[in-house]
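For this view, one protein chain was removed and the others were kept in their places.
Let's look at chain A:
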Amino acid sequence: MTVPATAHATAPPTRADVVVVGGGPSGLTAAAALAEALGPAATVLVLDREREAGGIPRHSDHTGYGIRDLHRVLRGPAYARVLVDRAREAGVIVETRAMVTGWAGDRALEVTAPTGRRVVEAGAVVLATGARERARPARHIPGDRPDGVLTTGQLQNLVHLHHRPVGERAVVIGGELVSWSAVLTLREAGCRTVAMVTEHERSESYAAFRLLGRLALRVPVLARSRVVAIEGRGRVTGVVVEDGAGARRTVPCDVVVTTGDWIPDHELARSGGLELDRGTRGPLVDAGLRTTAPGVFAVGNLLHPVDTADVAAIDGRQVVPAVVEWLGQDAGPGSLSGVRLRVESPLRWVAPQVVDPAGPAPARGRLLLWTDTWVERPRVEAVQDGRVVGTRRLPWPAAPGRVFRVPSAILDAARPDGGDVTLRLA
């Protein structure tokens, strides 16, 4: 067999100044920004397990990407291409079909790729492994196990990357932004969404999308309801929906899409011994995106499952100063520092979880929070050692199913040497 002249001139690297695990928006942005900051002498390597880098946007062929980070509006695959191109132009090595399967040391990674099994030693590791939707079993939805039950991720893969038909009548479980994204994908595949089922008072996504949903997509939203069983053998024939009053009915369908309900892909973080936050289930991080493991950083939806791709990408720039500092001084702080943030129900999580009130602010000066109930005009309080140290009334609602943002200046009056700060709705 003749080897084309353009085939790998060099073997895949076994050492890099920075290894970024995951080639989605946050990982690619971090890699590009780090390559620029560290200069051409440094090796920045992105390891991505898919055939092509770009992450979830590559699977999501609809518009709305790139607003906050690129200041333009792109479709998902185009956005993914821009980020890959930018990283390569910055000198980043983007290696695809390369899966990190474990750790061989504090900052050494075991990698499986068609080019071989190897260990890559890194000066710093940036985890950008993202998040996935909980599938039906993780949501404890009983019944038989027929074909036709998909997550949004699988649906988008089938339709956008494989151009496959999916069915004729779909029920979408969830009312998040991604749920509407699933409806759009279904429509593109010629499948009608006959019901959207959400446990909340209303569909959680933005008002405009809800309006679009009602007027253009004409999807009936069954609020305060849940799917309690899936029917059908071989193929889905329907779902049993229970409403708030406990009444049940069967909605016939041949496709069920479970949407939202995110869990970070935290396998590497856990197996590396990083402390995780119980709320996000991603690594515990400070405003510099340091984790509890020296020289290991984390960015993107691994930390806040799940925010939009552009917000994930912005983490990729946020991480740069801390990584550069770590690489520059062997005995640097490396590990996270600041006061610990906690939340009270109905808030589920906050990211980052450690912030130094006197230190650098988190990305875009925002704390990211998740709520389990709808609050029209939320007033958020920060409480430290029994004292309210900050209050913000927000002009936007706190809605389940999407991140809501609170200016990190709410912490300005917190004492850097004080106790934990609890964020709550007043």
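Definition applied: a residue touches a chain if its C-beta (ideal position, glycine included) is under 8 Å from a C-beta of that chain, and two chains touch if they have at least 3 such contacts; residues count from 1.
Following the convention adopted for this analysis, contacts and distances are computed from a predicted model.
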Per UniProt record, name of the chain withheld from view ["Glycerol-3-phosphate dehydrogenase", "Amino acid ABC transporter permease", "NADH-ubiquinone oxidoreductase" or "Acetolactate synthase"]: "Glycerol-3-phosphate dehydrogenase"
Which residue of A:Arg107, A:Arg136, A:Arg317 or A:Arg342 touches the chain not shown here: A:Arg136
Candidate in contact with the missing chain, chosen from A:Asp144, A:Asp372, A:Asp385 or A:Asp412: A:Asp144
Full-complex contact with the absent chain, from A:Thr63, A:Asn157, A:Ser337 or A:Thr373: A:Asn157
On chain A, residues whose C-beta touches the chain left out of the figure: 49-51, 97, 99, 101, 110, 112-118, 132-138, 140, 142-145, 147, 150-151, 153-154, 157-158, 161-162, 164, 228-229, 233, 263, 267, 270-271
